[in-house]
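What follows is a single structure, written as structure tokens, with notes after it.
What you see is the complex with one protein chain gone and the rest in place.
Let's look at subunit A:
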Amino acid sequence: MAEPQRARPKPTPETQHFWDGTKAGELRLQRCDACAHVYFPPRPFCPSCASRKVSIFKASGRGFLYSYVINHRPAAPGFTPPYAIAVVELDEGPRMMSNIIDCPQTPEALELDMKLEVAFQELDDKITLPVFRPAKG
């Protein structure tokens, strides 16, 4: 029997651009053309003012550690505990859930407000996940 796999996202028409972006090494967000609101997760209208005129843009990939847990048990399929499940606040404003790589998964190493930068983790030929690592410098 194959090892249980990590949950894999399945894009929808509204989110395809995001997953195309991560595959190309870009973190893509959306900005409202009417009110300039930047939002996530993806949708073809502005959740602040309801305008359907919105644009996709490449985000800086920079942010900071907003909060997290270090999950010990039960572990999700495909994960070896303990591992941090983090929420990152992006410089552009939106927050997203992620994992923190290149960093010990300990309370000492994972300091709230630490600067982070995006990295890309290829799950298969269809899906590349955005994850974050401590920012250099």
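To be clear about the criterion, contacts are C-beta pairs under 8 Å (C-beta built on N, C-alpha and C of every residue); 3 or more make two chains touch, one makes a residue touch a chain; residues count from 1.
As a convention for this text, contacts and distances are computed from a predicted model.
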The complex's invisible chain, by UniProt name, from "Thiolase", "ATP-binding cassette domain-containing protein", "Sarcosine oxidase subunit delta family protein" or "succinate dehydrogenase": "Thiolase"
Listed residues A:Val87, A:Met114 or A:Ala135, member touching the removed chain: A:Val87
Contact footprint on subunit A, counting only the chain that is left out: 6-12, 15, 40-41, 66-79, 82-83, 85-87, 95-99, 107, 112, 123, 129
